[in-house]
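For this view, one protein chain was removed and the others were kept in their places.
And then chain A:
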Amino acid sequence: MTLTQDGAHSSVDAPAQKRGMNLTLRIWRQKDPSVKGKMVTYKVTDISPDMSFLEMLDVLNEQLIMQGDDPVAFDHDCREGICGMCGVMINGEAHGPQQTTTCQLHMRSFKDGDKIDIEPWRASPFPVIKDLAVDRRAFDRIIQAGGYISVPTGTAPEAHATPVPKKDSDAAFDAATCIGCGACVAACPNASSMLFTAAKVTHLGLLPQGQPERDDRVVNMIAQQDLEGFGGCTNIGECSHACPKGISMETISRLNHDLLGALRAGARPKS
């Protein structure tokens, strides 16, 4: 909640500054994966505190296009904090100084004269495509390994056939809100995807519908995340701290518990 963290206030109490901010941006530029990237400095002027961070980058890009320069590539889509497409390191923090998505970070979190470093997610399983855009398809492959319930269309029983205790359903929902943005991986010193995987294991494992595949799911998803080259989890907790949806570390405990149980029961990953 921003009201206390960044001293935001109503425009009625204190009308927003009329004059915008002048900022120095240092942005990672890398034409494609085959070349080396570097930080390049840009200036933007008259930035409104009401702009979102990505709208500030839009302003920069409009300038760059008009100068005949290559605009900065960055991923974004819904710009309302739910699609998970955006995400950059801002002054070394995933999604910047607030626990939100980059698109929901607003320039009122910065002040006139600030220098802002902007970099892509840094993790070898997320190779850079260009500038700030990275390839996160490794996450989809982790889902492919078992992040689903096998129920072909048309085979479902009546929805009320199986009641689900409200507390389980609510906890499953909390885990299911993960948007797959990758901030957890970017924030983790080990570049571990454990929070992402644990969120899905928790979501489906808490529901009665998810029980038949529960053991296979956890061993296969873990095997796939290892295969992708994500690091091991050492329970540091940076992931949960950076997560814009506040996915809890409890999901990781739950995954470890499920994994141990599955291995004891003889579950082994598909080759």
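Throughout what follows, a contact is a pair of C-beta atoms (placed from the backbone, for glycine too) under 8 Å apart; a residue touches a chain by one contact, two chains touch by 3 or more; residues count from 1.
Following the convention adopted for this analysis, contacts and distances are computed from a predicted model.
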Omitted chain (choose from "Cobalt ECF transporter T component CbiQ", "Electron transfer flavoprotein subunit beta", "Fe-S cluster assembly ATPase SufC" or "succinate dehydrogenase") - UniProt protein name: "succinate dehydrogenase"
Touch with the omitted chain, as defined above, among A:P152, A:P189 or A:G266: A:P152
Identified contact with the non-displayed chain, of A:T100, A:T197 or A:T251: A:T100
Interface residues of chain A (partner: the chain not displayed): 1-3, 8-12, 16, 31-32, 48-52, 54-55, 58-59, 61-62, 64-66, 68-71, 73, 75-85, 100, 104, 106, 108, 129-130, 133, 135-137, 139-140, 143-145, 147-160, 162-166, 169-170, 172-173, 176-177, 179-180, 203-204, 207, 209-210
